[in-house]
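Please read the structure below before turning to the comments.
A single protein chain has been omitted; all remaining protein chains appear in their positions.
Chain IDs A, B, C and D follow the sequence of writing; residue 1 opens each chain.
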Amino acid sequence: MTESIDIHPIVFPPEVLARISPDISLQRHLSLETRPCSRGFEEFRDVAINDGNISRYSTNCQNATTNNIIGSSLLRSGKTFVITSITGGIIEETLPANNTEDVGEEELMKLSEDTDRLCENSTIYPVVEVQRGRVGGPTDEEMITSEKLYKTLLHSGILKKTALAVSCGIRRTEEDGSVTTIYSDELLDEEKKINEANNRKWSYVLYAKIQVFSRNGPIYDLCWNSLISALKTVQLPRAFLDERAADLKIAIRTRGRSMTIRETYDILCDPHKSLPLKLNEGELCYGSNYGIIDIEPLAQLAKNDDEMDVDKPTSVLLADIETEAEESSILSTLSLTTNKNGQFKAATIIGGDSKITPEMIKRCIFLSKQRSKDIESKV
Amino acid sequence: MAKDIEISNAESKFILEALKLKQRLDGRSYDQFRDVKIEIGEAYGDVTVTMGNTKVHCRISCEIAQPYEDRPFEGLFHISTETTPMAGAQFENGNNTGEEEVLISRMIEKAVRRSGALDVEGLCIIAGSKCWSLRADVHFLDCDGGLIDASCIAVMAGLLHFKKPDVTVLGERVTVHPIDEREPVSLGVLHVPICVTFSFFNPDDTEENIKGEDNAEISIIDASLKEELLRDGVLTVTLNKNREVVQISKAGGLPMEALSLIDCCHKAYGIVEKITDQIHRVVKQDTIARNQYAHILSSENARET
Amino acid sequence: METTTHVLGHVDGSSVVSNSGTKVICSVSGPMEPKSRQELPTQLALEIIVKPAEGVQSTREKLMEDQIRSVLTPVLARYLHPRQFVQICLQVLEAGESRDYTVKEVSVCVNAAVLALVDAGVPLLSMCSGTCIGITTEGKQLVVNPTESQLAKCESVHVYCLELGTNENGDIDVRNLLLLDSLGSFDESQLFKVLETGEKECIRLYTELRSVIKDKVAKDFVWRQ
Amino acid sequence: MSKLLLPGDVISADETQSQSISAGPGIYSDPLSQEIKATHAGLEVVTPNKKGASVYVDYNSKRYIPAVGDFVVGVIVASFGDSYRVSLCNFSNPVTLSYMAFPNASKKNKPTLKVGDLCYARVCSAYKELEAEIECMDSSKGQDAGFGLLDGGMTIEVSLAYARELLFNDSYPLLNILGNLVEFEVAIGVNGIIWLKTDDVRTTLACYRSILTCQGVSPAQFDKTIKSIFNDTLKSTDEK
């Protein structure tokens, strides 16, 4: 008893195949020497960056009164766009300043400051949000990207602690009721004393809100580039204390004991005057990402049988991963953050399945430098 | 919600039958607390407590923070007891809303923090503006019953062992001296509360309200995981060496007589006394071991001068 | 590197690994039944939980979890157990570095996890090992497994993990670079130096893991002797 | 001791000395490269057979993965219209035990196991994609084969390799030593659960402790160890 069964191959339209079997779809594309996003293997998406007129200091900003954004960027890469807005805060430093009376300790402080590299570096507190049409808490990707941005900036040395020190002014109310604000660097020497007598130290704190729209691939590099370009636009408002509040002590009583404590008073920001944030320009760098995938011989579209390319590479390098097909089937990835001269700030290489050879790393580094040069020219 | 451990009818029946014969699976008697092993790690306030197959790690740490506005003279003290599936797959990561998880964290909170075991006023640096914020992170590594008792020992040993960096206050300025630079300071521990948990079984499974000679109710100390899963009632008493009852918790389960409660406290006191001494001994030994090293250093210094 | 396996009773596999001031305990359970949201139709789902020694889990631990996941995923024979689930818990006992770094913890976590996976009998296609390397600001020296104070003096820090096995002749077979995560300031030649040094160190760690596992297996079958 | 294998170790061809290798537990054949690798850490076991050789890794673990033909001890966790759900290992996927997988089963003659009962069974179907199935009879003959409800007694959780040793190695002295001391019924599941029953709670307890303890003791010590456990257990209950 023999029965023959006819097997009919099922044919899917390309977009359906891309959805149900992204890996096969990608392999088919690769065998035609193209990519699902129709870019060349080593071709990047176009990038456009501007400040989006979001910051209160933007040239075309329509709202400088209630706007508390002090730096911004709008980055577009293909269809994806990233909006970064930077806001600020002020914190009182707990660490002692240099004029400790104990000289021995001062030396020790200096010693430890020299050695701990990160002591001098500062960073920003980023919150990345990816619009995905769902409500709920941050996803893993958002958390991981935020943390990575935070750490990379901290370790990079792009933002130094000194750049965030507040040089605090004093607002005086004259007897006639007129109000003047004086900043220490605008003062004459003898007047500087007022400021120094006030033995406290403040720093700016920076926050970044990074929103990603039309996500279509890994977001870390886009967020980093957006963050750096936003940082470049940051203006720190001049800050001052009201003279009347400069030395405020408040008596408190609890459980039968009384004590005077120094009130933590508010520092106000000058609505007009600001200084640009000093970044370590030489350290600025930009990110790009790459994927490496093995060519699966079985998934190749049948070509002319005579053309059996024996020398064909078994794996290919793709720049700037885009589309779900690439992202989900490429497990070996590189993410490099460098400037055009090959000075790195971060590198993440993940060997998911395809083997990563030194030659590939070299090629990626070469492409990264070019890409950084390109982005640098656009920021 | 994570899944529960399955116990077969045969197994539960056997464990109860053995208990009737005064036999526990691990060979202990009813009132025998497992041997407690207290190990101290490299850092100050790093303690691992092992009781049979139960293992709990506690880490004390501190940082400078602002005191609560209504308590300007007090530092902050927080105990974190978060479970991970490391202790057993019945625990879920980050989910602290389970009945058992809540109970554990409430008990430790009541036994240690609310009993005033730690002198929080000693954590004050500048009233109203700066104070130490102390954390006790309790990590449950392996759960074979008795997590509350073990955690309490671990936290108390940690607090006794921990030293916070010395600070100098000059007016409004606070200088923190790293611990390798200046001898750090111990915490003010006012008393050492120890928890002892009793589990009750009613193997005949009948309502027994008359307590008499023929009462089949069984009470054991420091139940293992399986005993915990099968018990009909539980009582945790927290005492200190001064014979002060810090707290008693009995959330439902088998009803118990007032007299047997007092009996439990007496039994617990013997255990509390022993464990308190053990904690002090271990901490002292560690201090001596650390000091030996310091001693060499200081004698060298003495020779130089 | 100091290691112990089979330290916990209520999970399938466990290990404690410590290396120059960093100490991690790891537990592995599985393959077991996943919660429905974790289930993957064709392969083994992997949950990694990292808990810090001090404080609660935050984005810092999320990033560590992600890095450890990218190292372990290719090593697991994950198509052997579809719709099943492996849970790896890593509890840092001693961080050995400040909160601004994670390199030491990640590299020790990787070694602890692979040992615990072997202990639990979760199928693996290869072994892996991880190390961390720093490059000093002064002198640009490579420091393998830096101590906390050495780390603070480094201009760049790197985590390096390698996939390893033994080929049919019994020789060590370097299969793939699993992870390189670098932070700080460095250049191309330093990057390649790190790759070179990392490979050597990971091979050394692999032989160390091998002898640890040999002892473990001997202990497992103690009733046969 | 035989050769140690680690995950990722390639099995060399000359050891098996044959072209045809049947891969057993702990061995993985890469579908692309055709390389044969170990996936577990344990001892290599090579047995020549008719076609070539079979290779497997003897490794110890705690988590049981069902394989056809294995004898297992399970706990009934639920019963449905036509089958039971049985747990072979805490937190693992439960397996199915059909009402028809009992001797003399028919639509009217349903088995009487309750939730929480223990049963001894054999794995009859284990595909990695599907829920495994167990049976309480010899399905090839449709006869009773000693499976079914385990009434009373006590279970002991041991490591899987130890359970296999107890079940398959007839020359292993442990059960014989116990048998000389006391009469008992035993069912060993390769899922690491041993069921044991004697007439008396105390002797059961002594057996329970002996089996657990011997897991970490070499056979030479068994006699001594077991005797002292029996002495202690029986004595202590008498005292009390």
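One rule holds in what follows: a residue touches a chain if its C-beta (ideal position, glycine included) is under 8 Å from a C-beta of that chain, and two chains touch if they have at least 3 such contacts.
The criterion applied here is as follows: contacts and distances are computed from a predicted model.
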Name of the absent chain as recorded in UniProt (options "DNA replication complex GINS protein PSF1", "Phosphatidylinositol N-acetylglucosaminyltransferase subunit A", "Exoribonuclease phosphorolytic domain-containing protein" or "KLLA0F18304p"): "KLLA0F18304p"
Which candidate, A:Arg19, A:Arg132, A:Lys278 or A:Lys362, sits in contact with the chain we can't see? A:Arg132
For the chain not shown, which residue from A:Leu26, A:Val47, A:Ile83 or A:Ile330 touches it across the whole complex? A:Ile83
Return the single residue from B:Lys20, B:Lys37 or B:His78 that touches the missing chain. B:His78
For chain A, which residues touch the unseen chain? 53-54, 61-63, 65-70, 72, 79-81, 83, 85, 87-92, 125-127, 131-135, 137-138, 143, 146-147, 150, 171, 204-205, 207, 209, 211, 213-216, 237, 239-240, 266-272
Residues on chain C that touch the omitted chain in the whole complex? 56-59, 62
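By definition in this document, only the chains that are shown with their structure count from here on.
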Contact tally winner between B-C and B-D is B-C
In whole angstrom, the CA-centroid distance of chain A from chain C equals 27
Going through chain C residue by residue, note those that touch at least 2 other chains and give them in order. 29, 32-33, 163, 175
Counting only residues that touch at least 2 other chains, which ones in chain B make the list? 3, 89
Residue numbers of chain A touching chain C in their complex, please. 115-118, 140, 143-144, 146-148, 150-152, 154-157, 283, 331, 342-353, 355-356, 358, 361-362, 365
Spell out the part of chain C that touches chain D in their complex, as residue ranges. 12-13, 29-33, 77, 80-84, 118, 120-121, 123-127, 163-170, 173, 175, 210, 213-214, 216-218, 220-225
Which residues of chain B touch chain D once you look at their complex with the stated criterion? 3, 5-11, 13-14, 17-18, 21-23, 25, 27, 29, 89-90
